[in-house]
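As structure tokens, the structure follows; a few thoughts come after it.
Left out: one protein chain. Kept in place: all the others.
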């Protein structure tokens, strides 16, 4: 069905990324409606005032990243708050819904089990593609918070998952001196096979820590009081891990070490690329499901 | 035990790689004996003439890549053929043996079930590290068989596994124009997140195939008669996939398309690095097993 | 004399860069005094309140980049304005002075011919080193003003001088699609030898101009009304050329094309690196002059 009859898509809220997702879906021939963009600076063809109409006239519904904020639909450009549980959930009954954080939504709103939920945020292709805008965003934050060039800086990338595997070689290609920490032997292998210096994440406490910039990607406490107190005061820490992150920010502040929790970089820095990534992922899912 | 009492290691045969493995093990403080290197151009301290003595006086035994060749121990520098089944297998009873291709050995020599076999060839860290010497070797073969620079050449890397993921960015960093084919959406995502052009491996037949160099890493038939006949006669194909490879070499020859099956590149091109990789892997295994 | 008796250095004003220059000179064993830093957030050992004393007690005087602003000494952290002609010039009589823009100073203050002026700003090693912080700064400005990643963006670097030769390969290493324009055949050669696409600067008017980001480095009008009107409205132009730059900013604004004149990037973005570059250059000059 995908190639012939593209399903109509209804987008509910979100930030600039979802505007781009809508644009790219239109370009690929999808029929799109997007609600809750009343305050968006431009008026786009596929904007629709009526949420209900948007849902009813669309075969699949697309929810933003994240879908909810404090109980309301996440809609940066919406005129007023929209209670997700009361106003959105009932509309979604029996609908096909593409969303991130499916499990969290189901826990909060068990009635959503009456919808056909597909989680695009969990997809490997979504996460892999987002690694590049995240890495570029991390670079931007680093550049804006150091007084040296990245070139010749001594950097540590803590963690060798998707983001680490994109960020570390990027720093190296900018001629930084790059160390990467990992736990798994195959990641240590990957680091060395790519000409970088490896450290064991669980052995950081016995390593020399004279880095100028530390990028953390590990989503649990790594830079605790013990480790932070061994750092030079001028070290810049950029934590890319989702809340609560891997840095004890209270302690770093006490110690006078600048630590920045840099979240949602793709949406903030590259909404165009990030919106295209959502589009690509949803299209991949439709293709695989032969929807 | 690892840090205090390093086990003594007996190496049986192999090529130059194993000589380097022996050297690096000695450097790390292991006691090493290596048999079947009688014809090696240098005489090294840890060489031992007597196979039996090597096995008996070593706590762990290290077999080469591959361990056997036509029923004999693979020993490039041995004076005479050593029947693996008759001469080696009985010696290994009750011994701890590090080898590649464990399953194949057990099928051929069921008595080996009386040994404690550990497969280092299957290890992810071994394979990941070998990707770099393989990729550099592929580059060398390409350079020696084209009349253009790699810079500005249009290259296809077919397959996006460990080797593809190291080779493709390397070609890109040499300023080639790089396409990578893959099957999985996350690999397509990885390719694009890294600024390269993606193709779907199962869609190659409908793609334009005007590549100057094609590197295949897919270990089953991809470049069959149909695909080969769509290539320009001047295309160079380098097949990096293990036997039987992914190219119909008979057809490519008929068509006058140069296709090279480039095997065992780490051992041929970078025995030092490749020998160090074997050492690293075995040390990782000892550490994990707390041997 | 250089290695044994390092001359004492007096720094007069400037921005954060000169603070770093002072620090690095101290680290190399020079005796340093720096005046006009009263409002600097830290109190550093080598700060000196008295300008006169700073000059009198220093063997060589170091002026900042630029040395003057609207007739006053350029001193960002000075408590009050210091008239360069009245207060500084007389003090410099017979002194050895390292400064940028020597010719301009001599034109404005002919009495300076009684000083021994050395121009560090004109030095090739100064300019070459500054290209990296300039290029990184340009990248930062680009990242902050586009909604796509640099990766996969189509970029034009206009001009192939020192900055172009550092910026263009950096963009390429970030996986942008890079075009560089130049006039000289050897620069066209350099561009192609480095795997990038070349355009002739004087032929831009007949080229397709579908770039997402244009970096101009040519210090005279290139992007005039004719050229600007052929650009897509979404093109981002970053002009790195010194005043008046190479872009008709009035026309670009009328056309709704975002054009940014990004000046003094090393000082703004990387004062530490930029200060070290001043130090390195001055030390090179002392060594060459055997002062």
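Labels for the chains are A, B and C, by order of writing; each one numbers its residues from 1.
By our rule, a contact is a pair of C-beta atoms (placed from the backbone, for glycine too) under 8 Å apart; a residue touches a chain by one contact, two chains touch by 3 or more.
Predicted model only: the values in this text are computed from it and were never measured.
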Of C:44, C:81, C:114 or C:193, the residue that touches the missing chain is C:193
Of B:8, B:177, B:197 or B:273, the residue touching the omitted chain is B:273
Where A:69, A:173, A:225 or A:268 are the choices, the one touching the absent chain is A:173
Among B:173, B:200 or B:225, contact with the omitted chain is made only by B:173
Those residues of chain B that touch the unshown chain are 16, 20, 132-133, 136-137, 139-140, 143-144, 146-152, 170, 173-174, 269-273
Listed in rising order, the chain C residues that touch the chain left out are 123-132, 166, 169, 173, 184-186, 188-190, 192-195, 280-281, 284, 288
Across the whole complex, the chain not displayed is touched by chain A residues 151-152, 172-176, 192-196
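Rule of thumb we're sticking to: only the chains that are shown with their structure count from here on.
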Chain-centre distance (mean CA atoms) for chain A and chain B, in whole Å, is 37
Per the C-alpha centroid definition, the whole-Å distance linking chain B and chain C comes out as 50
Listed in rising order, chain B residues that touch 2 or more other chains are 173, 192-195
